[in-house]
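Dropping a structure here in structure tokens format, bear with me for questions.
Note that one protein chain is taken out, while the other chains of the complex remain in position.
Which chain is which? They are A and B, in the order written, and residues in each are numbered from 1.
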Amino acid sequence: MKPPPFSYHDPSSVGEVISLLGSLENPKLLAGGQSLMPMLNMRYVMPDHVIDLNKVDGLSYINDEGGAISIGGMTRQRDLEYSDVIKAKCPLMHDALLQVGHRQTRNRGTIGGSLSHLDPAAELPAVCAAHDAVIVVQGPNGERDIPFADFPVAYMTPATEMDELLIGVKIQAWAEGHGYAFVEFARRHGDFAITSAAALLEVGSDGGITRASLTVGGVGAAPVRMNEIEQALIGQFGDEEKLRELCEACREIDALGDVYASSEYRQHLATVLSRRALVKAYDRATGKA
Amino acid sequence: MGETRKISLSVNGKTYEEEVEVRFTLADFLRQQPGLTGTHLGCEHGVCGACTILLNGRSARSCLMLAVQVDGQEITTIEGIAPSEDEMHPLQEAFRDNHGLQCGFCTPGMLTTLIEFLGDNPDPTEQEVREAISGNLCRCTGYQGIVAAALDAAQRLREAKGA
Partner (left out) sequence: MSGWKVFGSRAKRLEDPALLTGQGRFVDDIILPEMLHAAFVRSPHGHAKISRIDVEQAQTMDGVQAVYTLNDFRPHLTNEHLVVGLPSPAYKQELDRPALANDEVVYVGKPVAIVVADTRYIAEDAAAMVMVDYDILPAVADCRAALEDGAPLAHSTSPHNILAQFDMGYGEVDSVFANAPHVYSESMWQHRGGSQSIECRGAVSFYDPIEDLVTLYSATQAAHTAKNILIDMLGLDENQIRVIIPDVGGGFGPKLVFYQEDVAVVLAAKLLGRPVKWAEDRREHFISTTQERDQFWDVEIAVDNDGKILGLRGSMIHDHGAYTARGINLAFNSALIVSLPYDVPCYYMDVVLAVTNKVPVTPVRGAGHPQGIFVMERLLDRAARELGIDRPEIRRRNLIPTEQLPYTKGLKTRGDAPVILDSGDYLACMEDALERIDFTGFLERQKKALQEGRYIGVGVANYVKGTGRGPFETVTVRIGPSGKIMVYSGAAAMGQSTQTMLTQIVAEHLGGDMENVEVVIGDSSVVPMGIGGSASRQTVTAGSSALLAAREVQDKALKVAAHMLEASEEDLEIDGNEIRVKGVPDLKVGLGKVAHAVAGTPGYALPGGIEPGMEATKNFMVDDLTFVNGTAAVEVEVDPETGKVSFLKYVIVHDCGTVVNPMIVEGQVIGGTAHGIGNTLFEWMGYDETAQPITTNFAEYLLVSAPEMPHIQMGHMESPTPLNPLGVKGVGECGVVPAPAAIISAVENALSPFGVFFDHVPLRPPEIVEKIQSAKALAG
């Protein structure tokens, strides 16, 4: 299990990366390496060129301008986990990060790497889906924004072109005091989730839900937003039985099945975890948790 | 030999200047060039944690990095944890006292991971220790001795700091 031969490039600017992407045959971008390196060691990928992004300037940052949060593509998961901005403004991401891999992998893994790899069971894409994040990519013709809903185009395939680099993520914070919960079921701590649910809720002073986002991860090729449930949640009061009833819609998701979990089991988990995420988010929004 | 590069790095406080093949993992480099074989390879796909080293003080899996990436950086391996040749680190002492190792193959990764963790969290609960080492597999101990060693070491380190 040793990497195959390749040429190594370590550009220092985004411009250089893009020109390398445009000129090299069969290149592969190396971010935190927590997914690419195992695939190289197992020779599941055989690139002719590895372009290392770790020396590229200006891709690691977490900024907050009045709730408009922007995150650099090479920002490490650990930096996000320990960020006060993320904890305060995007607590769903903090909740999710505690369930991402292990401390060693979070020390190296980056948000841009996770989003580009786009494992259907990964936590950060689900958070981006829940938050309607905007993915910023740069190519030879400059930057463009891709709404996260349009970002996954197929199984583990992002909408970036061959000569484009994911340089950042933009997330709009929800109202202060909003409810959030990232709930997943994995066989062991730190494993990729078999299924996950991410919930965001804003609750009015009367206790009624005024805004809702519910995302299910690990079931399809990409995280699934449960739009119908979200609409039905508006005006609800967090009654668990009512939430249970609404979440039954998750059984209709077109879910993957494999030797570890059947599609029925994933649909069932989606139903259960969605309810649990909503209950937890509602309790947080109303100060009960 | 494929494409190579010259790198300069510090390992356990000693500077090495070496020519490395660009496809060599950091783990293979450390084991073969400086000959620091205390860092072990258990899976080479980033799950078992035996190859964990400290990169600029942060734990990282050395099977998931290329040696060429650490040019100009600082690495600590199991060989560099003890303060001197005839003195062990309190964490190493605690591992011995609490039977935190049997075959010793996962031990390098356990020690490096816990050194970082106890820096982040000097007074952890048992559950926090268990989560901290969730990325390090041990097949011998059932983790109980390791968890006890980590809690014991945390106390020793706190006492040393307080003293």
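Following the convention adopted for this analysis, a contact is a pair of C-beta atoms (placed from the backbone, for glycine too) under 8 Å apart; a residue touches a chain by one contact, two chains touch by 3 or more.
No experiment lies behind these values; they were computed from the predicted model shown.
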Of B:I7, B:A50 or B:V70, the residue in touch with the unshown chain: B:A50
Residues of subunit A (touch criterion as defined above) contacting the omitted chain: 1-5, 42-43, 185, 187-192, 259-262, 265, 268-269, 272-273
Residues in subunit B touching the chain absent from view: 1-2, 21, 23-24, 31-32, 35-45, 47-48, 50, 77-79, 81-82, 88, 92, 95-97, 99, 101-108, 111, 126-127, 129-131, 133-147
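To be clear about the criterion, only the chains that are shown with their structure count from here on.
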Between subunit A and subunit B, centroid-to-centroid distance (C-alpha), Å: 29
Touching residues on subunit B, where the partner in the complex is subunit A: 2-3, 5, 22-23, 25, 28, 44-46, 49, 52, 55, 58-61, 63-66, 68-69, 113, 116-117, 130-132, 134-136
Subunit B-facing residues of subunit A, complex: 1-8, 10, 30, 33-34, 37-38, 41-42, 50, 52, 54, 78, 101-105, 107-108, 188-190
